[in-house]
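As you look at this complex, bear in mind that one protein chain is not there, while each of the others sits in place.
What follows is chain A.
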Amino acid sequence: MSAGAFWIEALAAGLLILSGLFVLVSAIGFARLPDFFGRMHPPALAYTLGSWCVGLAAALYYSFLEKRLALHPLLIPLLLSVTVPVTTVVLARVSLFRGRIAGGGDVPPTLAQRTAPESKPGGEES
């Protein structure tokens, strides 16, 4: 095994370990936090740095192993970062509405009440 291959493997291994650590902390945070909105934050570690490190490690490793550019593992974190926010935002919205209807204490009132009367009809919420 050449010295270059060793360093590529070491780098890929380091990235994988780093990813594992972030996912572990993310899971600990998810289990440890007491409320719903606090729990929305730690999973972000898994789908950002956690997946970035794995994608980068795979791209590096296979590019060198096969001597052929392998960028497709990086598509996974890219597509994750476009799709995950959709479910995250939907979950946050559901929890807000539920908290308002159930009157669960620390949920802020809807923003519609603070806006000026000049608001245009037909503007959609997202």
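We take it that a residue touches a chain if its C-beta (ideal position, glycine included) is under 8 Å from a C-beta of that chain, and two chains touch if they have at least 3 such contacts; residues count from 1.
To be clear about the criterion, contacts and distances are computed from a predicted model.
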{"item": "Name per UniProt, for the chain absent here [options: \"Cytochrome P450\", \"ATP synthase gamma chain\", \"ABC transporter ATP-binding protein\" or \"Na+/H+ antiporter subunit E\"]", "value": "\"Na+/H+ antiporter subunit E\""}
{"item": "Chain not shown, touching residues in chain A", "value": "22, 25-26, 28-29, 32-33, 37-38, 40-42, 44-45, 48-49, 52, 68-72, 74-75, 81-82, 84-85, 88-89, 92-93, 96, 108, 110-112, 114-116, 118-120, 123-126"}
